[in-house]
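The complex appears here minus one protein chain, its other protein chains still in place.
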Amino acid sequence: MTAEDLAQACAATMWADDHASRGLGMKLDHVAPHEARLSMLVTQAMVNGHGSCHGGFLFALADSAFAFACNTTNMRHVAAHCSVSYLQPARLGERLHATANLRAKVGRSGIYDVSIATEAGAIIAEFRGQSRSTGSTFFEPTS
Amino acid sequence: MTAEDLAQACAATMWADDHASRGLGMKLDHVAPHEARLSMLVTQAMVNGHGSCHGGFLFALADSAFAFACNTTNMRHVAAHCSVSYLQPARLGERLHATANLRAKVGRSGIYDVSIATEAGAIIAEFRGQSRSTGSTFFEPTS
Amino acid sequence: MTAEDLAQACAATMWADDHASRGLGMKLDHVAPHEARLSMLVTQAMVNGHGSCHGGFLFALADSAFAFACNTTNMRHVAAHCSVSYLQPARLGERLHATANLRAKVGRSGIYDVSIATEAGAIIAEFRGQSRSTGSTFFEPTS
Partner (left out) sequence: MTAEDLAQACAATMWADDHASRGLGMKLDHVAPHEARLSMLVTQAMVNGHGSCHGGFLFALADSAFAFACNTTNMRHVAAHCSVSYLQPARLGERLHATANLRAKVGRSGIYDVSIATEAGAIIAEFRGQSRSTGSTFFEPTS
């Protein structure tokens, strides 16, 4: 099993269980070792009266991208701390893309960065997540 | 108009527009100058396969409490930066309470802290938000 | 040994070793279980050409207050993550006071908040630190 196959297998296991991300209409567009790309449409249910997306949904999209990126090696990781900077509003009807990459990994801790951008490439928010290994696996490693 | 009345009026204006918070089933339990308390039930749509709440929904609850707390003086404020530490999982069926209070206010910037706890008082997450005044108001101040 | 005595004993052990805090001229003004207060004078060596204190020294003061507050129970804790919001500049010759308090504690993780203020009470910065128990102690518990 290659590292890419393993990343795909972890993502498939997580995705099957992830009512939340699917319920928000997220799509899992790309997974590879320590990286993930998800997208989501800003719907009426996500906006306030001015048509701009509630920060919680931006965060949820980034948090899901982080979760898929930090769980690609068959070791389960959880979020210890996350932060987000909002740079400009996202609007009703826009499709947002969250791209998560590994920044650093030392021992059981990892730092992942996620950018949220529009189709046109405008940066909406920058997210950083710190993960911690739980010590358990998604499935039995096959030889 | 007292400060308490003003806080209520701001909250009423925001709540009417806030499809997102209402769509997630949040309740606005308390608003006063620079403070707010909201609650939310963890539903099936918010959990992963292990029955624990997706971090994005915890964040959304905290973010809404922050938004209501930092918008109680008729000056519109937006979030510049938010961070959250996850301390323990929240479970399907639990009602969560987010309590937001002002920590510090200097010039156009404010720091608000939000605790998310279960009915039994177990702390699920600690959130901190930094707000910035936009310079605009919710409604014409009445004399 | 009371909880207060234990906090004092932990602080004395740490302080003896803490060349860094002493070298910056910090004073340990108060220690009690899960809280600490330190002060520091903004010296010429800490400022830039405009007479305002370099953020690194503000951070160091807050970080020390955090360290003393989260190490008051004979269990050694280390910082996992820290964040700081700068609210206004501190000036050459000002004495700054950092007050650290426990915000939440769950399992091996703690959240501590530190305010840095001038003598006159103006808030300079707000700091939040997340600690993690190392599992080791400062000294043998005496019965």
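For clarity, chains are labelled A, B and C in written order, and residue numbers in each chain start from 1.
To be clear about the criterion, a contact is a pair of C-beta atoms (placed from the backbone, for glycine too) under 8 Å apart; a residue touches a chain by one contact, two chains touch by 3 or more.
For clarity, every value in this text was computed on a predicted model and none was experimentally measured.
From the set C:A7, C:A36 or C:A60, the residue in touch with the chain omitted from the display is C:A60, counting the whole complex.
For chain A, the residues in touch with the chain missing from this view are 81, 83, 85, 87-88, 103-104, 106-107, 109, 111, 113, 115, 122-123, 126, 128, 130. The chain not shown here touches chain B at positions 80-81, 83, 109, 130. If you put the missing chain back, the residues of chain C touching it would be 14, 16-21, 23-24, 44-50, 53-57, 59-61, 63-64, 67, 78-86.
Just so it is clear, only the chains that are shown with their structure count from here on.
With centres set at the average Cα position, the gap from chain B to chain C is 29 Å. Chain A and chain B have Cα centroids separated by 23 Å.
Rounded to whole angstrom, the centroid-to-centroid distance between chain A and chain C, based on C-alpha atoms, equals 34 Å. Residue positions of chain C touching 2 or more other chains, listed in rising order: 81, 83, 109, 130.
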